[in-house]
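Just one protein chain is left out here, and the rest sit where they should.
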Amino acid sequence: MKLEDFELGGTHLKSSDFKQGKVLTTEWEPNLKYAWDNGVAIGRYLAELKAGRIIARICHKCDRIMLPPRMFCELCFRPTDEWMYVKDTGVINTFSIAKVNWDASRRGPKEPPLLPAVIEIDGASEGMGIMHMLGEVNPKDLKIGMKVKAVWKKPEDRTGSITDILYFKPVTAKRKTKTKAAPKAGGKR
Amino acid sequence: MGMRKVAIVGAGITKFVRRAQETGKELSWQASKMALESCDLTLDDIDMVTLGTAPDAFDGVHMKGEYLADGAGGIGKPYMRHFVGGGTGVFSPIHGWFHVASGMADICLVVAEEKMSTCHPHPAGAFLTIFDHTTEQPLMPTLIWIFALEMNRYMQTYGISKADIAQVSVKNKRNAMDHPSAQVAEKITVEDVLNSETLCWPVNRLDISPASDGAAAIVLASERVARRLTDKPVWIDGIGHSIDTAYWATRDLAYPRYVETAARMAYDMAGIKEPDKEIHIAEPYDPFDYKELHHMEGLMLCPRGKAAQLTADGVTARDGNMPICPSGGALGVGNPIAATGLMKIIEIFLQLRGEAGKRQVPGDPRCGLAQAGVDLMQMGTVVVMRS
Amino acid sequence: MAITEKITDTTVPTFWEGAIPVRYVYTFGLAGEKFFRTVKDKGTFLATYCDECDISFVPPKVYCDRCFKELDSYIDVGTLGYVETFTLSFRNMDGSEKEIPKILAMVRIGDTDGGLIHYLEGFEIDEIAIGMPVKAVLKPKSQRKGSIEDIIGFGPVR
Partner (left out) sequence: MIKRVAIVGIGTTGFRPVTPDVSFRELIFEAARKAYTDAGMEPSEIDGFITTAEDFMEGYSIADEYCPDQIGAVLKPTQTIPGDFIQGMATGYMMIMTGAYRTIAIEAHSKASNMKNISELMGFAQDPVYNRPLRETPHAVAGLEMTRYLFESAASSEQCAQVVVKNKMNAMRNPYAAFGAEITEGDVLASEPVSLPLHRLDIAPHADGAVVAVLADEDTANTLCETPIWIEGIGWSTDTPTLEMRDWGEAAYARLSAEMAYRMAGIENPAALIDFAEICDEYSYKELQHMEALKLCMPGEAAYMLESGATSYQGELPINISGGARGVGHLFEASGAHKILELVEQLRGHAGARQIPDVNVGLAQVWRGVPTATGAVAILSNM
């Protein structure tokens, strides 16, 4: 057989075909809402974030200090053993300079890029990173391996969320930047 | 071992398009009907059906495997869906292989479908909710972040430039010019890629495969039936699948070990000791251009960090020593997730039969491989095929 | 049991709220487009017929889902049908209660193997019987958009 010998299905529509009503359509916005149980490990993780601390969980058998914390070790498959506070500093494992929002809409010309990163947290086992944002930094100065520190919300504004940390900023920012905060994520959810 | 041999005996595919008028059911039927016609079978001959399709959040139907059943030929038959994220399309023949190699079915229809355009205004919106709902989604991530983060780490680890990586997009989009299903085939240059809009540095628009609608299907048969149906069966000689932890930020992002474990499983089954010599042609998953390189390394087709050089040297071109994505891949043909994986299987099937037309690689290839994967950079699916 | 530290205080468990914020626009497909264009413009229903399997499809399909034959000729099957089954529904999709319960029915159209699921209008629940003939009631042509909502329901045959 050869693909070329067949008449292939698939009728392409242009975006204007929709706008001009050349094709019948129906719309739907599902109401998909959840309240997920945090359970033991994430429940404690969020509570500690509210208190301005990052907590990890230790597996003695694998000798790992794990972040985010978990009540079982996914490698040796037994319960983890102990809680441990880790630092709110870390190292940039990798980063990006994002000009699109979560829904693929583009950030406006005056909106600074978002700076997502994987940050390896000091005190956790090597390579234990979490995804978070970077701030108070010129994107051009970003480098893998850079030391960073968490910038927390004011205690009264914290809600027990990963966003209680506003972003991580370089530890040795030489010049004072006037862009105080990291940009807000765009697009309505 | 005494395992039953399983062959691919027929294939079908739709065009990959940005917005299809057809429903997902109709696309599935178009591909499935073509697959049956290609090997002179009717739906009556099919013992069982398996369907691969990725998130319900694309097509916009809860339990969409159930919704698609009639278009996929599943009515009144044992019919089941499998779903391993971006790895789904190459898992499809693996699930089909379970059906036939176990002796449960003699002939199994394997269908893969995706209709991403239903998700408006852009399917990207469905990707926010692939991240951990509590510890990641509040940061409002987009899918491109995770690829950009991985690409940056990969570039840094091996000292690879954006230009090195852009060559993959150039190659695949050009290869796709000969694929009848292709959505975004074009002749572009490395500069075009580098000058295209930067979305999430280091990722530019032309580094990424498009969102697509499409379907693909194959027919699997047991050895006895396959030999009766065709004089050119293509055998599934090795299958492998593996998933890494969901805690993706705790992993080495420079190397896809989930692909390596899946590949080792498939190579063991196929008796392959030196993949770089024994595999003649490969279709690794290329949703982003660097991913082709990343996956080639995970497949052990070249040493870590060396895939870009092979691409620069033309080794992975269609007329090179190790053609990679001669179909045009996700970057060129399009990326209706599950259907893309099966498109890759179909390309290897046609290439090994010498029926790939203008895309045919020289040198009479006898052993090929298709791979898909990803999820949160964690899923690997690998199929080794021989003529 | 399996984990060594559990929550033992009622005030401790917490939850995280979220949503899947997606929106969809569905095309009707090759057959659906023809069906609803015809409802909109001509006020009648179309079927496709597979002569291999002797099955007629309402809603029409471009393929026979039993033998995969392509079905490309459409037959006007009118708007008369028979109650195959029915239910008195008290709830909406979101689980909320309806102000007035509605009679929902599966109506076989003509002598086809298919039909439509829609409301029965103009009946008391006690009047409904399986096998009873009914006729589609459509919105006025000017208000029809090409959708299942162009049909108000099925009413008595007079």
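In order of appearance the chains are A, B and C, and numbering begins at 1 in each one.
Following the convention adopted for this analysis, a residue touches a chain if its C-beta (ideal position, glycine included) is under 8 Å from a C-beta of that chain, and two chains touch if they have at least 3 such contacts.
Just so you know, these numbers come straight off a predicted model, no measurement behind them.
Here is the thing to keep in mind: the chain we left out touches A, B, C in the whole complex.
In the complete complex, the residue from A:23, A:47, A:71 or A:84 that touches the missing chain is A:71.
Here one chain is not drawn; of B:247, B:267 or B:288, the residue touching it is B:247.
By the touch criterion stated above, the residues of chain C touching the omitted chain are 1-3, 6-7, 13, 15, 17-18, 20, 24, 26, 28-29, 32, 36, 57-59, 61, 65, 84-95, 101, 104-106, 113-119, 125, 130, 147-149. Annotation for chain B: contacts to the undisplayed chain at residues 1-4, 23, 54-57, 60-63, 65-70, 74-85, 91, 95, 97-99, 101-104, 126-130, 132-133, 239-247, 257-258, 261-262, 265, 269, 375-376, 378-379.
Chain A residues in contact with the hidden partner, per the touch definition given at the top, are 26, 28, 30-43, 70-72, 74-75, 77-78.
One rule holds for everything that comes next: only the chains that are shown with their structure count from here on.
Computed from the mean C-alpha positions, the centre of chain B lies at a distance of 36 Å from the centre of chain C. With touch defined as above, residues shared between interfaces to two or more other chains in chain C number as follows: 16, 18, 20-28, 30, 32-33.
Counting partners per residue, chain A has 11, 13, 18, 23, 27-28, 30, 34, 36, 38, 42, 46, 189 as the residues that reach two or more other chains.
On the chain A side of its complex with chain C, the touching residues are 11, 13, 18, 23-40, 42-43, 46-47, 71-72, 79-81, 160, 189. Across the interface of their complex, chain B is touched by residues 1-4, 6, 8-15, 17-18, 23, 27-28, 30, 34, 36, 38, 42, 45-46, 66-68, 74, 93-104, 113, 116-118, 127-133, 139, 144, 161-163, 185-187, 189 of chain A. Across the complex, chain B meets chain A through its residues 10-22, 26-27, 30-31, 34, 37-39, 60, 120-122, 124-125, 127-128, 131, 133-136, 138-142, 144-145, 148-150, 152-153, 156, 179-181, 197-203, 213-215, 245, 247, 249-253, 350, 353, 355-357.
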